[in-house]
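The complex appears here without one of its protein chains, the remainder shown in place.
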Amino acid sequence: MKRNTMLTMVFTLVGFMVSYIPSVSAETCPVKGGTLVWGHSETTQNLYIHQTGTISTLRILQNIHDGLVTADKDLNIIPELAESYEVSSDGLTYTFNLREGVKFHDGSDLTSADVKYSFETLMDPDTGAVNKPVFNSVGSIDTPDDYTVIIKMDQINMPFLGRLAGLGAGAIIPEGSASIQGETPIGAGPLKFVRREMGNEVELERFNDYWDGPACIDRLIAKEVTEPTVRLTGLRTGEMDLINDIPADRIEEIKNDKNLKVLSWSHGVFDFVNLNYKHEPFQDERVRLAIDYMIDKEMLLQGALWGQGKIAASPGFVSSASYNKNLNQRPQDIAKAKALLAEAGYGPGDLKVVFKATTNYPYHVEAAQILVEWFRQAGVELTIEQLTWADWLSQVWVDKDFQMSMMNFNSIWEEDFLYYSLYNSTGGFNYRGINDTVIDELTEKARVTVDDGARADIYREVQQRVFDKVHDIVVWHRNSSFGTQKNIGGLDTLVNGDGATYHFHRVWIEK
Amino acid sequence: MAYIIHRLFSMAITLFLISIITFTVTNILPGDVAMMIMGTQSNPEALANLRENLGLNDPLVYQYSKWIIGMLTGDWGNSLLFKMPIGPILLQKMTASGLIVLLSMIIALALAVPLGVWSAVYKNKWQDTVSSSASIVGVSLPDFFWGIMLILLFARALGWLPSSGFVDPGEDFLLALKHAFLPSLALGLGLMAHLTRMTRATMTGILSQEFIRVARAKGLAERVVVWQYGLANAVGPVMTVAGLQMGYLFGSIIVMESLFNYTGMGWLTYQALLNRDIPLIQATVFVIAAVVMLINLIVDLLYPFFDPRIKLK
Amino acid sequence: MAATGDILSMNNLETKKPVVSINDLQVKFKSDGETVIAVNKISFNVHAGETVCLVGESGSGKSVTSLSLMRLVEFGGGEITNGSLVLERNNKQVKNLVEADASTMRSIRGNEVGMIFQEPMTSLNPVFTIERQLTDGLRLHTNLSGGETREKALQLLKEVRIPDPEKRLRQYPHELSGGMRQRVVIAMAMACRPRLLIADEPTTALDVTIQAEILALINRLKHETGMAVLFITHDMAVVAQMADRVVVMYRGDMIEEAPVEKIFSEPKEDYTKALLAAVPQLGEMAGTSEPRPLDIPGHETLQKNQTKNLTARQETVLEVQNLITRFPVYGGVFRRKVANVHAVENVSFSIKKGETMALVGESGCGKSTCGRSILRLVEPVSGQILLNNQNILALNSHELRKTRRDMQMIFQDPFASLNPYMTLRDQIAEPLKNFGLVSKSEIEDIICDMLRKVELPLGFLKRFPHELSGGQRQRVAIARAIVVNPSLVVADEAVSALDVSVQAQVLNLMMALQDQLGLSYLFISHDMAVVERVSHKVGVMYLGRLVEHGSRAQIFENPQHEYTKSLMAAVPIADPKQRNISGDISFKPIPSPVFPVDQVIESPIYKEVETGHWVLTNK
Partner (left out) sequence: MKNLKKLFNPKGLIGSTLVILVVLIAIFAPLIIPPEYATRMDMRARLSPPDFSHWLGTDQLGRDLFYRMMLGARTSINIATSAVLMSLIIGLPLGLMSGYFGGRVDNVLMRLVDTLLSFPALLLALTISAVLGPSMQNTIIAIGIAFTPYLARLIRGEALRVSQMPYVEAAISSGATHLRLIIGHVLPNIMPVIIVQSTISLAFAILAEAGLSFLGLGTQPPEASWGLMIQASRDYLDRAPWTALVPGTAVALTVLGLNMFGDVLRDVLDPRSD
């Protein structure tokens, strides 16, 4: 493979790769040391990064593990444990050159054997790895020497590198450590796992031999506090240095508190209202359109999230090149909705819809309650069924037994992962039963389109199609937030490009 | 001795029934364990694999015997949610909950016994009215309402005590007590009200008995008559009721621990239920039922120490 | 000896100051805002060495009077509103207890005035040892050391003649029999050598032999210490045995006060007369063969038509043969049957039409179980019961239900034997409806007729049981039993819970009904005097066995079995001239009727000592 071919293929990526390394290395810690107490909004579960499917656990694990490649703030793919990589012109061979002198927390050196081990256990069906599909086209993994890994694909799969950079898919664990990862994860990341008191707190400490320079803080204690008001109290009393997920209605309050500061961003999480195609009335485009017209997205955002977000018509990351900026949400128009329903044969009171909302996202329940009012005005009777997360997953996600629902996705920035999974008729996340041949063709085509610009165009087209056909009603990109004490620095490095996971490497505490 | 063996034997049968009920109920729980493990980022192939690996496709009887043999041999399996052996988790969470259950029982008894006795001594006088009214109000308030009030008062308004969290008593006992105090107090107040009513009723009965008159006729002071002659007879019944209330306490901690973010058995059970972590649900439900039963057995076996009339036959 | 002692103390009466003097006592109770005067204008004295009996029926205020003396009445919600209670204290000073403060009262209670209560089963604290309960009074009132109080406690137990006193000190009350417990209570009351002993119905709950023991003990202690005794009782026979002087009370008022002989020989007040008339006296039926109604002043004595009964009493109504009823005792790891309570053991007897057969014995002897076994309210183990020649034990449940019409029961507790949620009309009508005996239109007539028969006003029909007095309830129970014209009525302690005057009325009613209807009674009772009065035939039960049975005259005038004799000897006679309670009496305690499963029980062998008079000869 010739180097310049690669450059044309992944031009933008290489450019950032070069600029990335010095920028981080140049950065030093203004203050070193201290224990950072983080009020974490969720409970960590299985700590084996390749098995865990929840963002909450990844937020911790992303600090313990580094991947072969990663994504920067603007979602460009950059090397991490790999010093550089090359993709062959046919898109079938990936060569990674590993960084030398990288150490795992147990003191061992990172070699190509560890990479091979990590990926092969990941691909083993018995592992039950969530990211196994990322490796679906991988034919073989070769390690010609200690610092070179060659991955050969059976067929072209352009999203491979992007997927490898997200959700811990490319995380490398020491050879033979799979069995202990669940309880005592070991990686090559900036923080080292110390202990977990289940349901209570996780403690990490600085890994002094980290390849990119040791972290600023000595210790990170992530207290698992699911009750938002309790987290808030912890922050107020100084018991906690920073907390994520400030209750939406309290952000203004924290902003006005002179001892505290707020970090908030609106990329990473989008919410959409789902209509099930298996439910007969929703097969009619006019009904779907009518429902879109019933919803005042800005009002819904105010009601459910106290305005903490930005209304948007596309699920894509605004920062990504493929984002379709031309889409505008339909305004609320009850009269039009009524007319559309009448046209579809549903007079007032004819349509009765059950809305399954999960208590895992209380604001979905709030949103549903607001929808009930608008639907009533449009002559549709909406009833709510609250489901626990487990019930929602099994009923809506697996059994597709629902009429209407609402969901949010976070951190899915890789376009194939996002659009193919959600909208291709065979997509893994297509629980609405969307079957649109145009979208199927577009998403398949994107997989083998080598040119970035062309791929971005295709995905913009997909977004347009979803909007036109009202396959889903995307409502907003939700704000995520951190509340911190005034003396916490380096916050600009805290949130990863996916908008959902955090990196505490360069966060520091002023004395 | 034969009695104790008989009780243990009968306990074994009850435990067996408890295990069957637990197993049956958890197996008809809707929701897919494999799905829960993988979350939204899963795929059908991996799911099928996982189901097979978890033994979810085995016949129920086989699953049950595997489970019960595991429970008996100390292999309680792994939590699907936390990917950790269940035994140590339960031990840790049981300690945490044990602390608030015990503390709330102590608070409840320390308040209820004097109040109940006071009430019985001054039956139908204003002292009784005050104490009876307080206890009926106490019984009537939902315990999480107590919890909310206590959080508002002690944690928010006064800032004296932490409103949430759990600290391992092994690490810092005083801090652990501080964290356990509010949930215990909230639980204890509801329980206290119940026990006060019970103590009052028992003491009223005892104080109208002839031996109390005899004690007075001996010239003993009221203090001795009530607090020694009377109370010694109330210990048994009050302990029995307190034992029976353990069931109520272990139910209430589910709400209370969730409210106070106190990660004990109640929290664990709730998490397990929400996440359909079947092995964990089975273990927690089984352990709670077994512990409740065991506590009552212990109270029964201790009864002869409070009341020499009761012989264990 | 006792008689002379009494005369001695009587002689001293005029010269000595009374130990306690009650003047114009009035006590009020408040409940639900209403004030009730419990006793009013009570005045009497008790002298040293004298026993004053306070006698009256329930509600007469006799217990309130005694409790007032200890100022214990206040703990029950009472208040002394008038009068004085003057006690001569140990230091010879005189103190009006009504004005005494709490600490003075505490120094008097248990020290200068001791008290014994009715229920030995409940008057000891079940969770403290005997030693603790005996010594805490001593520690309070004396300045003895720990060792000395223990010595003193031991000495007290010896004084009240408790066997194994060292062992008893370590025991708990439930490990002692009723009689022993009452002795302990007496020892407690006597601990500080009180000047006055108040005994509030101390023997009412006890069996007759134990009653005799306790009464004798109290008498002995009185003579030994010369204390004054205020003895409260409802039982005229006990009064006759114990009293020097008698105070009769009725509904809170003092009716009459006189020396005991005078009360019995020439009562002044009508109430006293009625009370005495209503008490059957053991031995007064000597020489007669038929039951005789009690004399109730104001009621005409019912005349019995003897000839009619004699002819009627030919056919056998009930024949009981070798009846055995046992209750299993479970134990061990697997709750197997480890022993049996032998409640009824090989009992045989028969009752003829119009006849009353009485079963007597002390508590636990199996007399009630025997009666209930005959009605199959408990299932016997074996035996034969022939009611009108029909084998009751062979009936299936359907036939049994039909046959129950012929055998009815009257229970001891009239409060519990009537369904509190049914009107009297429904209670009496129930058997008629259940057996489908009569048409609906006839029911009302029959019920009215029944009510007349049991001498209740017709207006009672719509009432509920709680609106009736005990005697009235028992009349309803009788009406319910006889409304179906049964051949046999089992009356299980049917009058034991009633006051004597009411008891007399109910007994007379039962006898009158027997005359009218030709009923056969199985009359189960612990009261020998009542049995003597009402029965034709008597069986004495002991440990589940019939130890002796025969005609009333044979049993009462010529008792043969040891147990029958001791039972007779223990019964107090309602005549102060025949005092049989004196010195130290000690009867053999009744052994346990619990036997291992494999215990071999010998069949009873009876000897016929005279015609129809059978005595058990083996154990």
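Should a chain be cited, it is by its letter among A, B and C, assigned in written order, with residues numbered from 1 in that chain.
The rule is short, and it goes like this: contacts are C-beta pairs under 8 Å (C-beta built on N, C-alpha and C of every residue); 3 or more make two chains touch, one makes a residue touch a chain.
Given the structure is predicted, the values throughout are model-derived calculations rather than measurements.
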item: Among the chains presented, those that the missing one touches; value: A, B, C
item: Residue in contact with the excluded chain [from A:I370, A:V398, A:V450 or A:L491]; value: A:I370
item: Residue of A:S108, A:T229, A:S264 or A:N410 touching the missing chain in the full complex; value: A:T229
item: Residue, one of B:A2, B:L56, B:L141 or B:I310, that touches the chain absent here; value: B:L141
item: Identified contact with the non-displayed chain, of C:R401, C:K462 or C:K577; value: C:R401
item: Contact residue for the chain not shown (choose from A:S108, A:Q302 or A:Q464); value: A:Q302
item: Missing-partner contacts on subunit C, residue numbers; value: 372, 375, 377, 401-402, 404-405, 407-409, 411-413, 415-422, 430-431, 434-435, 464-466, 477, 480-481, 484
item: Hidden partner interface residues of subunit B, rising order; value: 13-14, 17-18, 21, 25-26, 28-30, 136-137, 139-142, 144-145, 148, 151-152, 156, 247-252, 254-255, 258-259, 269-270, 273, 281, 285, 288-290, 292-293
item: Touch residues of subunit A, complete complex, unshown partner; value: 227-229, 233, 247, 249-250, 299, 302-303, 359, 362, 365-366, 368-370, 372-373, 376, 383-388, 391
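Please note the rule applied: only the chains that are shown with their structure count from here on.
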item: Topology of the chain contact graph, where touching chains are joined (line, ring, star, complete, other); value: line
item: Far-end chain from subunit B, centres as C-alpha averages; value: C
item: Core chain by centroid distance, with centroids computed from Cα atoms only; value: B
item: Whole-Å separation of chain centres (CA-atom averages), subunit A against subunit B; value: 41
item: Separation of subunit B from subunit C, taking each centre as the mean of its C-alpha atoms, in whole Å; value: 49
item: Complex interface listing, subunit B residues touching subunit A; value: 30-32, 35-43, 45-46, 49-50, 53, 81-84, 89, 92-93, 155-156, 159, 162-166, 168, 259, 261, 263, 267-268, 271, 273-276
item: In the complex with subunit B, residue positions of subunit C that touch it; value: 70, 72, 75, 105-111, 114-115, 117-119, 122-128, 136-137, 140-141, 172, 174, 185, 188-189, 191, 331-335
item: Subunit B-facing residues of subunit A, complex; value: 43, 45-48, 51, 53-54, 125-126, 128-133, 167, 182-183, 197-200, 223-227, 230, 233-234, 237, 239, 388-391, 393-395, 397-398, 409, 428-429
